[in-house]
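Just one protein chain is left out here, and the rest sit where they should.
To keep things simple, chains are lettered A and B as they appear, and every chain counts its residues starting from 1.
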Amino acid sequence: MYKYDNYDQAIVDARVEEFRDQVKRRLAGEITEDQFKPLRLMNGLYLQLHAYMLRVAIPYGTLDSRQMRMLAHIARKYDRDYGHFTTRQNIQYNWIKLEECADLLAELASVEMHAIQTSGNCIRNISSDQYAGAAADEVADPRPWAELLRQWSTFHPEFSYLPRKFKIAVIAADEDRAAMRLHDIGIQLVNRDGKLGAAFYVGGGMGRTPMIAPLIKDYVPIEDFLSYTEACLRVYNRYGRRDNIYKARIKILVHEIGADEYRSQVEEEFAHVKTLGIDPPAAELERIAAYFAPPPFESGLSDDVDRSDPDFAVWLDQNVKPHKQAGYAIVNISLKPIGGIPGDASSAQIDVMADLAEKYSFDELRVTHAQNIVLPHVAKRDLYAVWQALNAAELANANLDLISDIIACPGLDYCSLANARSIPIAQKIAKRFADPARQRDLGELKLKISGCINACGHHHAGHIGILGVDRKGVENYQLTLGGSGAEDVSIGKITGPGFDEDGIVDAVERATDKYKELREPGERFVDTYRRVGMEPFKEAIYG
Amino acid sequence: MVEHHAAEGEEPAVTLDAFLDQSNATAVRLEPDDDARALIPYLDRLALIEIAFPKFRDGRGYSSARILREAGYTGELRAQGDVLVDQIAFMKRCGFDSFSPEAPLNQADVEAALSRYDHVYQGAADAAVPVWKLRHG
Partner (left out) sequence: MKLLTGNDLASGAVTWWTGNGWSIHVEDAVDVGESGDAILHAEEGARRVNAPYIIEAISTPEGPRPAHIKDRVRALGPTVRPDLTLKPADPDVGAWVI
């Protein structure tokens, strides 16, 4: 994975000192909260329900054991001994003190980490496919380009005061494991006549008005990648709405002027930007790509795995995915124990995962947008040892992509924007469906919960989605069906009136019972829903 | 990047509409929703383009500035309005060479802001060499 050179390190170090100075000025009263707020947001520091919350960037979800151990150390030293992995592949700490934040950032900088642009109206963390470099279906590892975008977007002087936040995802396979179409810009690396290029989808997003990004350009030659992105951003910065924060995302601009008009404005700007020479030379891409070369895999390793331990076999079948290299596998670590808090990990658990990565996965881990962790390169002969260690640390729940593998935002227990608690709902649902055999029988069922309309839990993209609302001061939960963030992207549809916190669990159960009643062989929940439509489910749910 | 202090008898910048109606002004003021490219045919006649930042969160002026420099404008480019010291470095990179803040800025803070970062990642309208160029010569 990428390693900083002197320039990268100098930039991050300078940022820490800049932020230290900004904090000092705030504490001394030289700047007001109104003036300080955008500055601290651009450094990922929110004022939340309980304290300051810091969102640390994990660029394209990739980190090594040294960085993971630092995250555990931060949790112990500056927080309450745990961290929360997010739907954008970052980590959040909920109990940070402003007066300690600069020191925390200095410690992060010592392991090439930061919190730059994880909030604010700027370009956020570039997300990517958690199986990059390990999956057989990618045309190339997308992460060198994610790293190129990270550098280009960091302290971009023209795009630091955008109308609203800006999220970019980069993938390189037809299977979309990063919800690419639901980003402000989604990029898919493609081959055309043997030459690498990028397809650009612009104008996707969730939140109040979910939209699927339309295809704006099906092939941008890879050497024009950054110029084209710059053109997309400049059109947005100039013409995105500034009058209403709920209409300020690029999806609204693309929707209001139309994809064709947006495309033509971008083309005009691109023709101009191309003359400015902002694209780095191929040598820079090669320099970065060298860091993402495949690890030194052993050849001739066996693909056989001893399945005699039945618990191990269940986990193997559910959480372990094929690797492009013979004898290796991709391990998914579930951060969704039954009754636990989705995406949370204690400092001890984080250390366990760091150790496993170092010992068994060429020192690399990934964070997924489903709030789980991946060990991308595990030799099959080591799977049993890995599972035993995970099991001892309560990280071996064999529920990847099953109904208890819930994506949930922090909700009203943590977030000042929330209208309802989301975590207790996730816990109740997981407990209702705790039986592993029942879960496997239901099969792939992506359930996502958001505690407010900002949709950080991605509920619009859930096969089953739950949205918490405030109904006359009481928490109420709406149910949606039929969303998907994968390549079969779709926005979920609301079933009808909402439920209280027990009613929503019953409603989910009635929906899954109806699925089992109607399904045809090979159909997932979402497939059955798409075939039969909302009516049968609505009847079952509301009686 | 210097702070501008209004001088006596200084010609006020005219609005874009007024400028396009009459051609002898040498100072123009662009609001956030004005199209900077409307000035491209007239750049060699302009000594000053003032770009308004009514609210520092409204970043349209950064694009306007870069567009003007990219089009070859060599006169004074001034950021006026809700300009805080934390935006000064970005403004300089986008081609501004003066600023006229509503609330006075501490000179030492301005100098600190301008010298904070030795390196930049991307090319913009200033002379700073992006890191990728330093890496590969």
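To be clear about the criterion, contacts are C-beta pairs under 8 Å (C-beta built on N, C-alpha and C of every residue); 3 or more make two chains touch, one makes a residue touch a chain.
Treat the numbers as computed from the prediction; the structure is a model and nothing was measured.
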Contacts of the hidden chain among displayed chains: A
Missing-chain contact among A:Pro281, A:Pro295, A:Pro337 or A:Pro424 belongs to A:Pro424
Of A:Asp64, A:Glu269 or A:Glu475, which residue touches the hidden chain? A:Glu475
Residue of A:Arg20, A:Arg80 or A:Lys359 touching the missing chain in the full complex: A:Arg80
Out of A:Phe19, A:Tyr328 or A:Tyr414, which touches the unshown chain? A:Tyr414
To test your reading of the contact rule: which positions on chain A touch the chain that is missing from view? 26-27, 29, 33, 47, 49-52, 80, 95-99, 341, 412-414, 416, 418, 421, 423-424, 427, 473, 475
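By our rule, only the chains that are shown with their structure count from here on.
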Touching residues of chain A toward chain B in the complex: what are they? 5, 7-8, 10-11, 14, 17-18, 21-22, 31, 35, 38-39, 121, 151-152, 154-162, 234, 237-238, 242, 272, 276-278, 280-281, 283-284, 287
Which of the residues in chain B come into contact with chain A in the complex? 32, 56-60, 62-63, 66, 70, 84, 86-87, 89-91, 93-94, 112, 116-124, 130-136
